[in-house]
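Below is one structure; the comments refer to it alone.
Of the protein chains in this complex, one is absent; all others appear in place.
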Amino acid sequence: MATVSLTVNGQSVTADVDPRTLLVQFLRDNLRLTGTHVGCDTSQCGACVVHLNGEAVKSCTTLAVQADAGVVTTIEGLAQGGELHPMQAAFREHHGLQCGYCTPGMIMSAVDIVNRKGPDLDEQTIRAELEGNLCRCTGYHNIVKAVAAGAQAMAEAPLQQAAE
Amino acid sequence: MTATGIGAPVRRKEDQRFVTGQGRYVDDFNRPGQAYAYFLRSPHAHAAIRSIDVGAAQTMPGALAVFTGDDLAADKIGGLICGWMIHSKDGTPMKAGPHPALAQGKVRYVGDHVAVVIAETLAQAKDAAEAIVVDYDVLPAVVDTAEAAKSSVQVHDVSPDNTVFNWHLGDKDATEAAFAKAKHVTKIDLVNNRLVPNPIEPRAALGEYDFGTDNYTLYTTSQNPHVARLVLSAFIGVAPEHKLRVIAPDVGGGFGSKIFIYAEETVCVWAAKKVKRPVKWTSDRTEAFLADAHGRDHVTHAEMATDENGKILGLRVHTTANLGAYLSTFSSSVPTYLYAPLLSGQYDIPAIYCEVDGVYTNTAPVDAYRGAGRPEATFVVERLVEKTARELKQDPAEFRRKNYITQFPHQTPVIMAYDTGDYAASLDKALELADYRNFQARKQESARRGKLRGLGFSSYIEACGIAPSQAVGSLGAGVGLWESAEVRVNPTGSVEVLTGSHSHGQGHETTFAQLVSDRLGIPIDQVSIVHGDTDKVQFGMGTYGSRSGAVGMSAIAKAIDKVIAKGRKVAAHVLEASEGDIEFKDGRFGVAGTDRSLAFGEVALQAYIAHKFSGQDLEPGLKEGAFYDPTNFTFPAGVHICEVEIDPDTGVTTIERWTAVDDFGVIINPMIVEGQVHGGIAQGVGQALLEGAVYDRSGQLVTASFNDYCMPRANDLPSFQVGMTVTPCPSNPLGIKGCGEAGAIAAPPAVINAITDALGHEDIAMPATPQAVWRAAQKARMPMAAE
Partner (left out) sequence: MYAFDYHRPTSARQAADLASQFEDMKFLAGGHTLLPTMKMRLAGPTNLVDLGQIAELRGIERSGDTLSIGAMTKHAEVAHSADVRQAIPALAELAEVIGDPHVRNRGTMGGSVANNDPSADYPAACLALNATIVTDRREIAADDFFQGIFTTALDEGEIITRIAFPVPSQAAYAKFRNPASRYALVGVFVARFADGVRMAVTGAGSNGVFRMPEMEQALAQNFAPEALNGIAAPEDEMNSDIHADAAYRAHLVGVMTRRAVQAAASRS
């Protein structure tokens, strides 16, 4: 067993885990944060994307022990004070989701794109930056719209953004 | 139209939980004492099992039990079933081989279920599975669709030539006569490539048994939990129907693949009683590739006859359909009654004859995948129509227009009676949105840059609203395909709708609530939609075939009518008026010609207080149920136009424009409908350009991960231009036709017609990968860029 200490969604957690525990398993099984999903075995679908130390990573391809001492934000930690994060609100407003399974990873990736690229995102940039997230329902059309709108909204709500 | 009523783009009620990570999918459920199942799968496409030694596995750390097909047989657990009987031309029933949930004596495809280990942890279950010793006698495999019937390899004893059925539809003599008088005959050979559905949520099952009550519970990723319960109880015999609760909670996409009743869910619910622990199985993606039912996989030769005026005289089609190693739940219906009856397309074709040979191979079972038969039919018709127009040197749009059906109702030669439509209206709108008139200028501009530009049409039709029970019964369906609804009005006036439809992305919690809000005049947040639990909803047929609007919502509308009728009686008592004088309008029951009225909620309360009427006159309460059985299929139709640009140096095809004009009848929520169109197009483009399941000669699935099976990504697709035309469906009370599959049906021929237009020849197969297009561009001897 190995000991992992993490800050997850602002809360400190420490646990003894089998070293082979993936970060996504730790989140889902140990912490019952089931918003982070698993959709493939080969690090491609992006349903498992969380932020580790401020960067979007695939939690299915990261050992929990590798994340030790890190700060993790999951989809459950994005909304502050009962208000949806602007990107969450944009996905709802622009119908950027259908079955909802890819959505947590998609939103975490979208927030990361804005953090890296700023709020003014053209369609081409958004499509290229969504490389690591698969959606089988939406054809991406409305996801692209949602990310563009969410990016603008994040710029207009800096406090919300800072909270992440 | 109110802000939340029919026709309004209401933002989805379900999204609050999905965008915050609070959705509850099967794998999110954990039961006390839960153990984990891992299936040992066949590494061989075809092998006899000489023996299975589970002794060592049973003693591995954490292992609770190891089961094989013999254990299921000893408990008299039946095999998986196919629920649609197809008869061959000669009247003989289809040849259905045995389909045990765990192999008995033989494995028939890579991924077939050999044994299951139940252990304390998944890792321990996998460790124990590695300790199972299986002695295989590896047999040669048959993989190729076109070769199956000629192969010396025999997949099932019941079918020496691997043929499940030799089926046909239409009038052969009339069709031959039509071809005899034809001025021109266009021929085409097509392969409809095998696809893997790949909803992003993999399948999962969690079985539980309560020794105190003898009740079983199965959480499963299902599009139709009641059908799952019926099959698991009545046919497979896992548990009595009244003792089995099936829960399909949030489900992460299905696209057909979660309709079927699979080995894994069967085993989980059975094993839970055997090991006295809840048993959970969650598919990984590799297992999903190997063992989810695949889609399509047709090999077709088709011919179209035209007269001297370019009018279509006849169509004849021969298709070989690969059904895989076993007949999955609805597999037999897909290449037959969901396929050939759509071969008339939007066209007035006097004579059609279609033969379909269904074959077994050593590959994963093939069943319905988004569109199910109708994409295959549309691909045949729209590729042939495009090719015919080109051969006749006619504008493909005008060739279509000339042959469109314009009078309704229209009886095709292949079963279907189209009720309504205006195909030319969709074409006109699509031509305008696609800026068709300036296409040649764009093509020349591309050529100046060394690129090849092409434009392709798809003028598709589908039969949805599945389906009139009597009609499908006469065609071999094991069950009727009606839908149920129950509308429960609470004393406070809020409403719960229990529906047999299941939402796994379609947004029923919103659209169904819109109908209720609209009809009862109550706020949408006063309405809850309940689905996906056999303990709550009495029965239902589930969601597939674009049926939930046309059939599921019609059942709700019917139940609402009954609620209003009952409410009228209650209001009459309370308002001391004659029932005939009570009008229901804008959410109020009023006495005609007076200002006396009660809000819907007040009537609901009075129905439960029941002080104003005696129980003999009128039963207390306000709750009504309805079963709605459609009187006809519905016929969504439209025109999609795809414009591509090809880089002849690399073969890369870029979709430059996509125009979709669809007639779905009355639309409840345009935002959701457009979303369905987008998603369908993406899957159709995936089939045309990117996706293809490939087995090698030995039956190994070469494309068993996202590393080799190319899923559409955001950057593979353009934004779509979506327009609508509306001819209300006359056969259901809401005028709905359905929209869930249209994009997947329309898209593939639009893409391939565009590519062949760009290349200047017809010789390209799906998926039109860069390599394939590059090679085809070479063949076309198109002017190459100066490299």
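We call the chains A and B, going by the order they appear; numbering starts again at 1 in every chain.
In this section, a residue touches a chain if its C-beta (ideal position, glycine included) is under 8 Å from a C-beta of that chain, and two chains touch if they have at least 3 such contacts.
All figures in this text were calculated on a predicted structure; none of them were measured in a lab.
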item	value
Contact with the hidden chain (one of B:326, B:482 or B:709)	B:709
Given A:7, A:30, A:43 or A:80, the one touching the chain that is not displayed	A:43
Where the missing chain touches chain B, by residue	123, 126, 286, 649-651, 690, 694, 702-703, 706-711, 716, 769-771, 774-775, 787
Touching residues on chain A - with respect to the absent chain	2, 18-20, 22, 41-44, 46, 49, 55-58, 60-63, 65-66, 68, 109, 112-113, 116, 129, 131-133
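As a convention for this text, only the chains that are shown with their structure count from here on.
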item	value
Centroid distance [mean C-alpha coordinates] between chain B and chain A, Å	30
Touching residues on chain A, where the partner in the complex is chain B	18, 20, 28, 33-42, 44-45, 47, 74-76, 78-79, 84, 88-89, 91-93, 95, 97-104, 107, 123, 126-128, 130-131, 133-144
Touching residues (chain side chain B, partner chain A) in the complex	11-12, 14-25, 27-28, 123, 198-202, 250-253, 255, 284-286, 504-507, 671-672, 674-675, 678-683, 705-707, 711-715, 717, 719-720, 743
